[in-house]
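Apart from one protein chain that is not included, each protein chain of the complex appears where it belongs.
And then chain A:
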Amino acid sequence: MLLILLGVLILHLLILILLIVSTAVSAWSVTGGSTTDLWYSCLTNNGGYHCRPASNEDWIQAVQALMILAVLFCFFSLVAFLYQLFKLVKGGRFFFTAIFQILASLFVMCAAIIYTVMSPDDADKAFGYAYVLAWVAFPLSLISGLIYIVLRKKE
């Protein structure tokens, strides 16, 4: 039981780290030498590193909001997990933890889908690693939420 709990906790922390990195780093799109989205659009010249704010279109703001909400809900889920670990009755399920974690996975999915659909497709525009991290975090958080639904407190 202790091993399972430790594994679940490590998975949760991993998801939280993935979400934080994906939200904070502005590398959702890569065009030649510059990385764009979600917050800054930075160009790497041989002189230096010039950044200007990313375009403030509607869909980018929605993606920003959804990613921040996903990070917040993952954090709430972690807090709820630690709380319910000590306060839950015997045989009870981690209900609130699962709810918050599944909501976080839903928000990441919506953000990734909106970004995929709405990002303008130029010829030399490719997706950066922050975008990949968001897509990796979505199934991991969904699986984690489902594990919390199935998990029961024994002992």
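One rule holds for everything that comes next: a residue touches a chain if its C-beta (ideal position, glycine included) is under 8 Å from a C-beta of that chain, and two chains touch if they have at least 3 such contacts; residues count from 1.
Methods note: contacts and distances are computed from a predicted model.
Trainee: Match the chain absent from this complex view to the correct UniProt protein name in "Ig-like domain-containing protein", "Calcineurin B homologous protein 2 isoform X1", "Rad7 Rhp7" or "Cell cycle control protein".
Mentor: The chain we cannot see is, by its UniProt record, "Ig-like domain-containing protein".
Trainee: Give me the chain A residues in contact with the hidden chain, please.
Mentor: 53, 56, 58, 61-62, 64-66, 68-69, 72
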